[in-house]
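Of the protein chains in this complex, all but one are displayed in their positions.
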Amino acid sequence: QKIPVGHLADQSGATSDVGVPFGQGVADALAYINKNGGVAGTTMDVETVDYGYQAPRAISQYKKWSSGSGKVAAIQGWGTADTEALTGFVGKDEIPYYSGSYSGHLTDPTGNGPHGSKPAPYNFFYGPSYSDGLRAMLMWAAEDWKTKGGSGKPKYVHMGANHPYPNAPKEAGEQLAKELGFDVLPAVQFALTPGDYTAQCLTLKQAGANYAYLGNTAGSNISVLKACQTVGAQVQFMGNVWGMDENAAKAAGSAANGVIFPVRTAAIWGGDAPGMKIVKEISKVSDAAGTAYRPVHYVSGICSAFYMKEAMDWAKQNGGVTGPNIRKGMYQKKDWVPAGLEGVCVPSTWTETDHRGMDKVNLYRANVTGDTGGSVDELVKAGTIKLEKIATVDVPRKPEWLGW
Amino acid sequence: MANISLIPCGDFKTRYAADTTIFPTKTSRNFAILGVALLLLCPAFMDRYWLNLCIQIGYLGIAALGLNILVGFTGQISIGHAAFFGFGAFSSAWLSNSFGIPVALAIPLAGVMTTAVGMLFGIPAARLKGLYLAIATLAAQYILQDFFSRADWFTGGTAGTIAEPFSLFGYAFDTDESFFYVVLVYVVVMYILATNLMRSRDGRALVAVRDHYLSAEIMGINLTKYRTMSFGISSFYAGIGGALYAHYLQFVSVEGFTILFSIQFLGMIIIGGLGSIMGSLMGTAFMVLLPEVMQAITTALSGTAIDAALNLREAIAFLREMAIGLVIILFLVFEPDGLAHRWKQIKAYWKLYPFSH
Amino acid sequence: MTLLFQLLVNGLIVGALYGVVAMSFVLIYKASRIVNFAQGEFLLIGAWTCWWLLTSWQLPFWIGFPITLAFMLVFGIVLQVVVLRPMIGEPIISVIMVTIGLSIFFQAMMKWMFGVFAKPFPTIFASPTVNILGLDVQTVYVMSLVISILIMAGFGWFFKYSRMGLAMRATAFDQQVAQSLGISVRHMFAMSWAISAMVSAVAGVTVGVVNGVSSALSFFGIKVFPAVILGGLDSVAGAVLGGLIVGVLENLAHYLDSQWLNWGNMYEIAPFYVLIVILMIKPYGLFGTKDIERV
Amino acid sequence: MNAATATAAVNPASAPAPVPGTAKAPLLSVNNIEVVYNDVILVLRGLSLEVPEGEIVALLGANGAGKSTTLKAISGLLKTEDGEVTRGDISFAGERINGIDPDKIVRRGIFQVMEGRRIIGDMTCQENLRLGAFTRRDGGVKDDIEMVYHYFPRLKERTGLAGYLSGGEQQMLAIGRAMMARPKLILMDEPSMGLSPLMVKEVFSIIRQINKDLGVTILLVEQNARMALQAATRGYIMENGKVVLDGTAEELRNNEDVKEFYLGGGNEERKSFKNLKSFKRRKRWI
Partner (left out) sequence: MSGAPVASPRGYAHPADATRAASPSDTIFEARGVSLRFGGVQALTDVGFSIRKGELFSIIGPNGAGKTSMVNCISGRYRPTDGKVYFKGQDITGMTPNHRASLGIGRTFQNLALFGHMTVLDNIMVGRHHLLKNNFFTGSLYWLTGARKEELAHRREVEEIIDFLEIQHVRKATAGTLSYGLRKRVELARAIALKPDLILLDEPMAGMNLEEKEDMARYIVDLNEEFGMTVVMIEHDMGVVMDISHRVIVLEFGKKIAEGTPEEVLADPRVKRAYLGEDDEEDEAVAPPPKQEVA
C-alpha cells in the first residue's frame, strides 16, 4: 500500500525559471526518500505534474488527486494563484498543501489573526513568509544605514507589480519601515515581465531612495536592476525569495551586485553543513554524475519535501497517513529540522494556531564580479557569482503580525 | 461559409411554427433531451476530476457563448473577455459578501452589473471597427485588471476575496457533485436563451450588423444601439460565467483574469465555430480537455520505454505544451471553420448516406 | 524638470523600439489582415538565435547579427510554407487562432531548447551606454533606433511605389482578386512573414541585449498593440509614430504619477486610457486608412 | 419554330462538340466538367465548351445556370470559394490546367474579369491598372495605362480611391485592368453590367478591338444577349449546369427560342415590359 502524494510544479510556465529548480528539489527528495526506506517503510506514490502555472489546470489536477480511492495524503504545490484557489478546498478535504506561495495570510490557520483573512488550516510552506522576509531585510537595512553612517532618515520604497504576490508584503513592510524610522516613499510599480524600466529608476534616483524592495520574480527584477545601473541610481535593492538567485545574478550581471535577499535554507549548495551530504545524494537522483550546481530553490525544495515526510512518519505511527494526521505531525516538534538535513534546513516550528514556520531569516548578498558569460556552475566555481551570507535576522512571531 | 441545411426526406413542415423550432427534427430534439437527462446522472458515476472538468466547461462555456455572440454573431472582436468574466466573479462575491444577498440571486445580479460595465466599454464600438475595436477591448482588459487590484472595497484588492458557496433553501451546493447541477441548469438556460435570441428580431439584427452594417442600417437597424447591446449581452454571459466560477472556487483573485485568459476565450469560440451556439460549448470543451488529454498522454508516457530511450524527463513538459500548440494549429488547418462546421458535415453525411453527393 | 526631460528622452528611445515591433506587426497585417499573436515569439526566437551564435559559436556581433537576420528571413518563409500556406483563403480569424497556436508552440520550444532561465548577452558595444541629452542610454537602443528609421523609410517606399508592395496591398484587400490578377498570394504572405520575422529579430536582439534573453520577452508582442493601433493599423510610419507616442506616454504618465498623483501603475495603464480617447476622436488611429463605406 | 428544330442543335452534353470551321485545336477546351461546391452542391454537370483561338465566344444562360462558375473553373478561382472540379478536364493551349493555382493560370495567359467588378477599393485607379499588369515584365505598362485612359477618359479624371467610384466607373476600371494584362484569353463575366447604353456600346466596341487589334481571344458571359451575339463568332447557351444549345452566333441569333428568351420576341417587334403578366413559359430545350 503506497502513500499517494501529489506534486504540482511549474516547469513550462511563466514562473518556470524558479519553478524548475524548486520542483526538481521536491521531486528528487521524494524519490530519494522512496529509495531509502520511504515513510517509515512505506513508499510514496508521487505524481509530479507540470501545470504550466495555469490555475485552472491546477484545480483539475487537484480534483483528480482529491477524489476516489487514490486520494492523496498531501500535496506539494506551487504558485500564488493556484494555492489561493485551492486553500478552501484543501481545508475542506483535509489535505496538507505545501506550496511555493509564501503569502503571509497563509500562515494563519484559524483565520483569527488581527488581519482576519480566511483560515488556511492545511496550508504549509517552508521558509519565511514574504512579509517576514521583507521585515528581516528592513531590520537589516536599518542597521546598515547606521553602520554606513547615513545621515537623516533612510528612504524606503516598495517596488513590484500590482499583483497578489508582490503586494502581499507591501503593507507589512511599509508599516515596519515607518516604525524603524524609514521615510516611506510611494510604491513604484513595474510589470511582472521584462521591459524598459528606466522611468522607474529615474524616479528612484530623483527621489533619492536608499532601500528598495523588489517584489517581482527574477525576469522583471533583472530589468529594473539593469536599468537602474544604466541611469546610475544608487539604491540598495532587496529581493524576495523568488526574486533573486544564482541564475538571476548571472542574467543581471554586475547590476545584481550587492542585492540583498532572503535565503530559506541555512546553507546553500556547496556550503558546509552536516546535512549537505544527503543533499548531494538527493541531487544525484537527477544528476547521476553529481556535478550539477543546484540553486537555492533546489535546496529549499528538498526541505519542503522532508518536512512533509517527517510529518508523515509521525502520522504513520499515530493512526495512519491521513491528511489530518500529517497536519498533526507538523505540530509535534519545536524548532525542528528533518533528520539528516541538519545545518541545511532552518529549524522551524508550526503550531495549530500559527503556521509561521521560521522566526529566523538568513539574508544573503549577491556578489557579482566580472563577466557572467558561461554556465552558473563555472561562474560559481570561479567565484564570479558568489552568494554571501550577511546576516541572520530574528523575526519574532508577534501576534499582531500573524497572517500578515 | 455555405450553410448546408439538409432535412431528411419525408420530413416536411406543414406549419411555419414547425419550421422555426430549435431542433430541426423530432429525433434531434429527443436526442438533446436524452443528453441532458444523461448529464443529470453524471455525478453518480463520475469522479470529482471529471465533474470538475464538466463544471469548468460549463461556466467557461457560458462565458464563451457570450463572446461568440459578440465576435461570432456581431462581428466585433474582443480581447478583453476575461476581464468581464472577472468582473462578474467579483460582483457576485461582493454582492453576497457585502449585502448578504443570497448567492442564487447574486449570480444574475452580477450578470446585470457586468452588463452595465460591458456597455460602458462597448461605447467605442459605436465608432470603431475591426481591430481598432479589438484593441479598445484590450484596453478594457488592462483597465479593469488595474481596477480589480485597486478597488479594495470591491475585490479585496490584490489579496482577493472569498465567495460564499451557492445555496438554495438552506442547501449548500458546495461539492462538485451538487455544484454540477447548478452549472448544468445555468448552461441549459443560458444556451436556450441565446438560441431564442438568435431566432428573434434582435439576434437577427446582430448578425445583420456583422454581415453588412451599412445595409443593416438602411434596413432600419440602429447600429450604435446594437453594437453596444452586443457588448452588453456578451458581458452578461461573461458575468454569469464568472459568478459561477467565483462560487465554485469560493475565492476570487485578480490574478486569474489575464489577457492570456481572454485569448483563450477567443480560442474556444474560434475552434468551436464562430457564430455557432453549440460550437461555443464544443470549443470550450476542446480547450479545457486538450491540456488534460495531453497531460494524460504525458503521464502514460513517463517512465515507459519511450521516455527512457529518448531521455525526455523535464522535456516532456515542454513537448506537451508544444503538442497543445500543434494540435490547435493542425486542427485549424484541417477544420478552419471550427467544430460546429465539422459537426454539421458529419450530420449531413449521415443524412445523405449512402449518397454523399 | 531634468527628470521630466530625461523621461521624455527615454520615452522616445524606448518608443522607437516599440515602433520596430509595431512595424513588423503592421507588415503582416498589411499583407494579409492577420493579427500575429506570435509576434512576441518572433522576438524571442531572434534573440535566442543571436544569443546562441554569440555565445556557443563565439561569433562577433557584427557577424552573428546579420546571420540572425538571415536566419529569421528563412524562418519566416518556412513558417509560412509549412503552417500558414494551407490556411490561405480560410477565414482570417482562424488564421489568427493559428498564430496563437504558434505562440504556444514556440514559447514551449524555446524554453525546451534554451532553458527556462534568463541569460545575459555577451558584451557587444565597447561602451555599453551613450549619453543622449543628459540621459545615459544603452548603446543598443541607439542601434535599433537607426535600424528602425532605415527600415521604416524602406517600407514607406516599398508599399507606395514598388510593384511587390502594391501586390501585397492588393492581397490584403482581397485575396481572390489578387489571385485573379496573377499575384501569388503565397509569395506575398511568405514575403511579409519573412520580413516581419526579420524586423522582429532586430527588436528581440535589442531587448535581449538590454535585459537578457528569457521567454518573458515575448510579452513585447502584446505590449505593442496600442502602438500599432495608435498609428493606424496599416501605416508603417504610423506604427513607428505610435511606438514613439506610447513610449513617451508611458514615461509621462509615470512622471505625473510619481511626482504628483501617486495612484500607482499609471505607467502601464495610462497609455490605454489615452488610446481610447484618441480612438474616439480618430477611429482609424493617426494614419490608418479609413474603410470605404460605399453602397 | 418548334421543339424538334431546337433540339436538333442540342449537343449531347457529355461529348464536346466539334467546332465547325476550325481545323486547328481550340485555344481553350472544357471537357465534360463537373463542379461541386462545399463537397455537396453540384453545380456544373458535365459541361463542355471550346473557344477557338482569336475568336469571341459568348456564353449565355439564366441566373444561376453556372456561367460564373464555369469561368471560375477555368481561371482556377473556384478553389478560393470551396469549389472543386470533380470530373472532366480543362485544357488551354494544349495543356491541362485544372488544379493549377489561379495566379499561375494568369501567367499562362488567362485573365478573368470577375463578376461584380472587384476592383481594389483602397487604391487609386492608376494603381489598380498597374496591378492589372502585374504579370507583365515588359516596359509598356505606362503606354497601356494611357491607352486605357484613352478608352475610358472618365477614369483619368478620378484621382481618388477606386472604392469611391460609381458602379459603372468601377466596371470600366475592371475592364481596363484586363486590358493591362495583355493576356491570350480574357474571360469576361458580364462586362456590360451597370453601364449606360452609351458605355455598353463603347465596351463592346472595345471588346471587338481587343480581339481584333490585340489578338486576344475572349470568352464572354453576358446577359445582353443581343450585343453579345453580335460581337461573338460562336455562342453557347447553358441551363442548370449544362450546355443546352450551341452554334455560331448567326445560328443562335436565328434560333426562335433564343430569340424569345434572350433577344426579346421571336418577331421583329419587342414586347413591352409593361404588359407582361405572370405566365410561365416553358423552354423548349429542357
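Worth pointing out:
As written, the chains take the letters A, B, C and D, and residue 1 is the first residue of each chain.
Assume contacts are C-beta pairs under 8 Å (C-beta built on N, C-alpha and C of every residue); 3 or more make two chains touch, one makes a residue touch a chain.
Please read these numbers as outputs of a predicted model, since none were measured by experiment.
Shown chains touched by the hidden one, complex as a whole: B, C, D. Among D:28, D:60, D:120 or D:232, only D:60 touches the chain left out of the display. The missing chain, though absent from the display, is touched by one residue of D:26, D:52 or D:168; that residue is D:168.
When the omitted chain is restored, the residue from B:188, B:207 or B:260 that touches it is B:207.
Checked against the hidden chain, the listed residues B:54, B:83, B:216 or B:268 yield one contact partner: B:216.
Which of D:35, D:78, D:232 or D:263 touches the hidden chain is settled by the complete complex: it is D:263.
The set of subunit B residues touching the chain not shown comprises 1-3, 5, 16-17, 19-20, 193-194, 196-197, 199-205, 207-208, 210-212, 214-223, 229, 233, 275. Touching residues on subunit D toward the chain that is not drawn are 37, 41, 60-65, 68, 115-117, 154, 158-160, 164-169, 171-172, 190, 193-201, 223-227, 230, 261-265, 267-278.
On the side of subunit C, touch with the chain left out of the figure occurs at residues 294-295.
In the analysis below, only the chains that are shown with their structure count from here on.
Hopping across touching chains, the smallest step count from subunit A to subunit D is 2.
With every chain reduced to the mean of its CA atoms, the largest distance from subunit C is reached by D.
Averaged Cα coordinates give subunit B a centre that lies 47 Å from the centre of subunit D.
For the pair subunit C and subunit D, the distance between mean C-alpha positions equals 45 Å.
Here the spacing of subunit A and subunit C, counted between their Cα centres, is 36 Å. Counting partners per residue, subunit A has 11-12, 20, 162 as the residues that reach two or more other chains. Contact of a single residue of subunit D with at least two other chains is seen at no position. Per the touch definition, subunit C reaches subunit D in the complex via residues 89, 163, 166-167, 169-170, 173-177, 179-185, 289, 292, 294. Those residues of subunit A that touch subunit B in the shared complex are 11-12, 20, 24, 47, 49-50, 52, 54-57, 59-61, 63-64, 66-68, 80-81, 84-85, 87-88, 92, 103, 105, 117-118, 162-164, 167-168, 286.
Chain contact summary for the complex, subunit A toward subunit C: residues 11-12, 14, 16-17, 19-20, 162, 186-196, 198-200, 202-203, 206-207, 218-220, 222-223, 226, 230-232, 247-248, 250-253, 371-373.
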